[in-house]
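Once you've had a glance at the structure underneath, I'll fire off some questions.
Here is chain A:
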Amino acid sequence: MSASNLHMYVMAVPLLTAMFVNLFGRRSDTVIATMTIGSLAFSSIASIAVLANVLEVGRISYVAGNWRAPFGIELVVDPLSAVMLALISVIALLASFSTLKSVGQELPGRGHQFFALYLILISGLMGLVLTGDAFNLYVMLEITSITSYGLIAMGKGRAPLASFNYVIMGSVGACFYLLGVAYLYLMTGTLNMADLAQILPTIGGGAAVATALGFMLVGLWVKMAFFPLHGWLPNAYSLAPTGVALVAAPLMTKVTIYLMVRIMFWVFSADFLFIEHALAQSGIVWAASIAIISGSVMALGQRDLKKMLTYIIVAEVGYMVGGVWLANSTGLTGAVLHIVNDSLMTLCLFLAVAAIVYKLGGSEFDRLQGIYRKMPITMAAFTVGAFSMIGVPPTAGFFSKWYLILGGVEAGHWEYVIALVLSSLINAVLFFRIIEIGYFFKDENDHGHEKLEEAPLAMQAPLLISAAALIVIGLSSGPLVESIIKLALPAGF
Partner candidate 1 sequence: MISSIDLMLLSLVVICAIAAINVKDLLAATMIFGVYSFLMCLLWATMGAVDVAFTEATIGAGISTILFIGAILHTTRRSKD
Partner candidate 2 sequence: MKALAFAATLVTGAILLYGTMDFPAWGDPQSPAATHLASYFIENAVPETHVPNLVTAVLGDYRGYDTMFETVVIYCAGLAVIAVLRRSKKS
């Protein structure tokens, strides 16, 4: 194996494994587990190696098929995509231990289909962050979409309906994105992002280019569930089999935000976005602020933990979109850092939910009474995740919020600052409600020696790791920002 192909293997190994899982996993769950964990472990290690390498040597341009850049399809490994690659593979690895358990329980006998789709979904996400080609991005977008349509529809009850909604919305998003690409292609004749970035300034930003940008962005916003285009997400993620939510919730929206950053700064330029369209810029920050608040408020109305978390995701999307559109480097740093932190927080919370669902069969608030007694370890980790969501120092969530708010202050977008603060407060309400129900709702004469009903180790270990990671990342966010995130920002920012 030559080292220059390493990031390719990161993506290709899960893809290949998917087919083997489908072929050989029919009879035995052990085979599925070994293959899934094995391939994802390989990806995680390799992606970390890639990250280390990229931080050293800088941007690596890789062309599939060995055709030079604008002609072949270019894969770009720069610090930003390397960070995302590592994030995806590590999170997928952590999630899949739990997924294996919960799929074994929820979808017995269909593991080989589930995990084939699951692995392709993950490798599709990796493909999304690697690609440097506008059209290839569309294809990868559809890969992740189709796999998630299928995975979500595997759930029971209303899941197919949610999935169908997602199909329609997802297709609208993808079509809009493709339209944007079509407009760009008509104007420039190229699809390669780096090439586009070179050509676009020469043709000037006319109506077609602005339309292209608009449609690409709207397409991605639909995919990332940016308010008010979020309608599909809460149902899709909460009704899906728990194993799907485990990987989709932490990764899908965040990867789409990465794509937005990629398109905004590596295809178009900051000048084009923020100076020529200053009105749109502040409009979007306003929209993000509204998104944050409405996401949080809608979360308040939920009576099911999983559903509540999905609305929080909608709010978090607002954080990041707003951070990116603040048009200063602090905000962007915050947004990128928040991509990392938010995926970990969401992972942590969803892993806890998965453990709860595994043991209790559901996550409605009524079921959670006294859960701290039954599952103390799970809930301790959940609490860490919750604190991170609220933004309590020294958990990771605090520090990305720090940068985001600071960015808002610097840019003078007070509405965004207020929205962030307000949403932190609402998050506090949301999570302390859970803690109160889980801990303090108990009849008087109980002395707290109920039977422990902890989830299996395979579900707890990743949960604890992710909870610990939240604190470790929080404490090391200074070096993290200095040595990785700063490098990952677009040049000139």
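We adopt the following convention: a contact is a pair of C-beta atoms (placed from the backbone, for glycine too) under 8 Å apart; a residue touches a chain by one contact, two chains touch by 3 or more; residues count from 1.
Criterion applied: all candidates are chains of the complex that A comes from, given by their letters.
All of these numbers come straight from a predicted model, not from anything done at the bench.
Undergrad: For chain A in this complex, identify the touching candidate from 1 or 2.
TA: Candidate touching the shown chain: 2.
Undergrad: Tell me, which parts of chain A touch candidate 2 in their complex?
TA: 15, 19, 22, 64-65, 67, 70-73, 75, 109-110, 113-114, 116-117, 120, 124, 127, 133, 135-136, 139-140, 142-143, 146-147, 149-151, 153-154, 160, 179, 183, 185-191, 199, 203, 206-212, 214-215
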